[in-house]
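What follows is a short report on a single structure.
As you look at this complex, bear in mind that one protein chain is not there, while each of the others sits in place.
After this line comes chain A, so read on.
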């Protein structure tokens, strides 16, 4: 099969598949960042836009992808998968979808590699752009932030769909036939979005440790499985931690011919292993078929994050990477090692801060009990201004500039009741007593403000007072017969009363 393919075509095809895989991961992860993506069209080819599509390269994602690939290419029996999961602030996690780039044995030997395959891969990436906005995880990812975050994990090898729950759906993004096999891109997504308890996710136990650290001021790069995923433009790179786009990619094919063969550009491949500071990443060991690729190695100094026993894996580094939310489209943080932590801090601290912020309106006394006027049986009683916010509602009131002795009216409000909670010395405000509309003077022997004050602090009920509780049950029972005798004597009155009710 390979003998039919020229060596140049084979090299080109391998390159196409490699960069197709990298771009696929970029598209998927960027679609789950929680923000709208926008890139510009350019009429002049720059030589670095693979498949003639403007897809930014987030360096961390490229690094993770290349680490997962570990020099291999997706091939027959070697699928590349991107798993998207959701993690709540309480530590519950749930797999949402798994994107699979697979290859089967069905070959299309007559197809032109440099032209048809390239264009069809470009079309497939466009389809991927469209489909990533359609699956249920997209809406969830747009709303991520305080309550949950979206994580991604890249692994190589057998596709694992068991974490998607029952009844998961599958959508095929597309297929491209090549001389060495047919590339298929598909997505399996969860339909049952009920959050399961963390106990059902024992294999993702270590992730819970991550959440604990969310609220602790620790730089996230110390956790191997959590990588800052914010995208920084090359200018903000500190210390050249990651290789720039121009250095880390080959110049892509941009030149075509209307008659074969086409001329291709190629340049040196320069890829620098990025230094990740204190991150101790698990590195791939030898290929071992059937092993669980779900390995995360966490440095012990993280404290509280349990170690996962190092298992032989498929030669991929499987890390969970957190995609932080940028709700305001904030520009990325400048310091790479702390970018995620500061962003996360921003995300979660905002949540913490907002819970402690109380907006206190102007002219507000301390919180007082709600006084209802419904018992007054007055028309429009609900609209009568309360004594505490009289000065707010009444346009006639202007707070005096100086803490004046206030109007004589204020004294009247404070004088009558012995216990009133609202009578805080409000030097800046004038308590104005005025007759509410439609108030009936004969109903209450006092003015409204006094009424409110009195009723805010009613005397305790006699039956609830301590003296009464000292009375024994026996005494209660003894007094019952007397009470019954009185009621029997007045039975006619009671009957008449009941008749009036009917």
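Quick note on the criterion: a residue touches a chain if its C-beta (ideal position, glycine included) is under 8 Å from a C-beta of that chain, and two chains touch if they have at least 3 such contacts; residues count from 1.
Following the convention adopted for this analysis, contacts and distances are computed from a predicted model.
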Pick, from "Autophagy-related protein 101", "Polyglutamylase complex subunit TTLL1", "C1GALT1-specific chaperone 1" or "Nuclear transcription factor Y subunit beta", the protein name that UniProt gives for the chain of this complex that is not shown.
"Autophagy-related protein 101"
The one of A:20, A:99, A:138 or A:156 in touch with the missing chain is A:138
Looking at A:89, A:127 or A:457, which makes contact with the chain not pictured?
A:127
Looking at the full complex, which residue from A:44, A:162 or A:460 touches the chain that isn't shown here?
A:44
The missing chain sits against chain A at residues 36-46, 49, 52-54, 115, 120, 123-124, 126-127, 129-131, 133-135, 138-139, 142, 171-176, 254-259, 262-263
